[in-house]
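Pasting in a structure now, in structure tokens, and then I'll have a few things to ask.
The complex is shown incomplete by one protein chain, all other protein chains being positioned as in the whole.
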Amino acid sequence: MNVPIEYFVLLSMALFSIGLFGILTRRNALMFLMSVEIMVNAANINLIAFALYHGNLTGQVFALFVMALAAAEVAIGLGIILVLYRNFRDVDVTVPTTMRW
Amino acid sequence: MEGLFDYAPAIALFPLAAFVIALAFGPKLPKKGAIPGIVATAGSLALSLAMVAAVVGGEEGYYHTTLFTWAAGDAAGEVGEGIEFTFGILIDPLAALMLVIVSLIAFLVHVFSLEYMNAEGETGLPRYYAGLGLFTFSMLAFVYADNLLMAFMFFELVGLCSFLLIGFWFRTRSAPSAAKKAFLVTRFGDYFFLIGVVAIAATFGTLQFAGDDSFVAAAEAAIDDGGQLFGFDAETWVTITGLLVLGGVIGKSAQFPLHTWLPDAMEGPTTVSALIHAATMVAAGVYLIARMFGYYALSPTALAIIAFVGGFTALFAATMGVVKDDIKQVLAYSTISQYGYMMLGLGVGGYVAGVFHLMNHAFFKALLFLGAGAVIILMHHEQDMWKMGGLKNKAPVTYYTFLAGALALAGIIPFSGFWSKDEILYDALIVGTEEPLIMAAYAMGLLAVFFTGFYTFRMVFLTFHGKPRSDVAEDPHPVGWAVKFPLIALGVLAVIAGVANLAPVAKLTGLEIEFLNEWLSGGAEGANYAAYTDALAAVYDTGFIGTESTTVLIAAGLSLLLAFSGAGLAWKLYNVPEPVAHKERLGSVRETIESNYYQDEYQVWLAEGLTLPLARAADRFDQTVIDGTVNGVSSVSLFGSDRIKRIQTGIVTNYAALIVTGFIALVIVLGVLGGWFL
Partner (left out) sequence: MTNGPQLRLGESLLPGILAVALFGVMAMIVLNTGFADEMVGFPEGISVTSEIGYALFDFTALQSTEGSIGNTEPFLISFLLIAVVLDAALDAALVLAKRETEGEPIAALSSVSTGDSAGAQPAATDGGAENGTSRSSGGEQR
């Protein structure tokens, strides 16, 4: 069951690109949040894969931390989406465009 | 005796203390600040005399110390290494002599002021005494400065004080204008001086006057090396920097063409005029040349220019003095003329002669100004000589002291002025036999002797002789001891000061009586008369008419003859009971001279007709081209950013797309460069 490292990396990149694809094509803020989660987890796969590759546990522990941070991020993100909805009656990210020049 | 030198800083600090006291407590003091001033200048005088004693008694014969280093850098000059900016004291025979002169005149002027200012119930007396104190302080500090930068700073302070004092009666119309003129004209010269100071510092990396690390020694070494300084021959560069410094001298010592401020400066109190003309402001310029004479001795061109400017100014100013009606104006022009003589003397290498005349002139010109001040008191502040007359019998002390000063000024044997002026002319003559340019300067100086004799005695006769020509002259205001004491002190000095250096007598008889000569030969190595004599041997050839004795006699005889004929003409024309003006006989020349050769006019024209349009053009250039460029750049930037900011749509997807695009581009570039796509 010795899978070469390249495949882990490719998997993580594929996940990352899927998340990115979601961000680039979707307009719903909730979908954005999910896409970001996918990208975070793509990074996690990399961390864990390379921990195994080097026989070192640091990457594994970091993956745990990243999960915790992702949870925090989701909490904030949901809060932002709530406020967004309250202000604009919509969760379409293309609607609020006032934070530019 | 060496220990006395430790008190040297106090010489200048006493008047500074008097300045502070007069400024802070003046209105509450009994004489409004006069007492602290008199005490301080008396203290300075005592200490200066002690310095002379210390210089005589000391082993080295001079004193040099650095008091304070306020900036030191590693910036290398063209020749020297790191530059240090310091405050220091250099007391050699020259400085000690000048300290005595300055503190003595300042002391006597303070005493005289008791009657001239206090007794007249002037307002603003604390301001007056504070100004005098600061003036004396700056001049004394200038005199014992050991480096050019310190000298420059106090030179400027002297200029500021003259501004304050000339404009003392600032409520009149003319005084503030005269003060401004004095300030601006001297500042114009000082501007060159400043550039000269910077140039010397940048070239030689030192600003010391004396010692092994002086800029004089550095310049001498540079000339001996025959190297290039800033792309010039070493000697040319020394000439250029020397002439830049000379700009400050010409402004301060009122030489042509920057002399125009001095006659106007008569708007100040007469005591201030005495101080300015005899000891402080005007003397500062000539003193500076004497101070750095070793530097000028390296440059024949600079010396010749000094000599020629001096000779020309001597004649030029003397002719203008002939037609003035105001007693102070006559004295003002005589001051310019006499400083021209000193420049002539220094320029022909007569270092001792120039310093000698500086000293004698300080005494007799202070005497004449204080005498004129006494006359003005007598005449209830009337200055027109045509309204005076007949004061001889009513104010004998004033008359006889004034007469002594006049005889000295005119150069009549055996008064002090004769000896120094004759020495200057003799030095000019022996150089002039070999150098045509110097001969011309000598001729002008000689001719000026005639005019000097004429205007001096015209002044004396009009003021004191004949019959009183106005009511006040009939019944003059009495003068007190505060007027008489300074007059008598200075009168005695004006008569006997010539003994200091009876050069012609020494040359004719072989007696060793050239005391000033010996005095100035001592002092710091390389910065004394002996060293200058060596340096000058390479600059000027000297020749005699026949033998040395005949030359001495010819020079003395010629100047005496001219002085007597000038005085005699004045006697003939004006020593009558009812003198009349003879100016009309001069015809069209009169108007030119009375307008001071249109010097003010052309300088005003230079300012208004040339500088102002030039400044306007520069302003227009600044407003249109330079501001236009700046505004253009900013409007291009404004317009560009207004377009480019539209990238910021505020839609998060677009930002993400931009970031990703950038990242892909970056990865591709790095990949291609780093060979990641093998």
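Order of writing sets the chain letters: A and B. Residues in each chain are counted from 1.
FYI, a contact is a pair of C-beta atoms (placed from the backbone, for glycine too) under 8 Å apart; a residue touches a chain by one contact, two chains touch by 3 or more.
Not measured: the values here are computed from a predicted model.
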{"item": "Contacts of chain B with the absent chain, listed as residue ranges", "value": "653, 657, 660-661, 663-664, 667-668, 671, 676-678"}
{"item": "Residue ranges of chain A at the interface with the undisplayed chain", "value": "2, 4-6, 9-10, 13-14, 16-18, 20-21, 24-28, 30-31, 52-58, 60-61, 64-65, 68-69, 71-73, 75-76, 78-80, 82-83, 85-92, 95-96, 98"}
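The rule is simple: only the chains that are shown with their structure count from here on.
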{"item": "Geometric centre distance via CA averages, chain B-chain A, whole Å", "value": "84"}
{"item": "Residues of chain A defined as touching chain B within the complex", "value": "20, 23-24, 27, 32, 93-94, 96-101"}
{"item": "Complex contact set, residues of chain B against chain A", "value": "645, 648-653, 656-657, 660"}
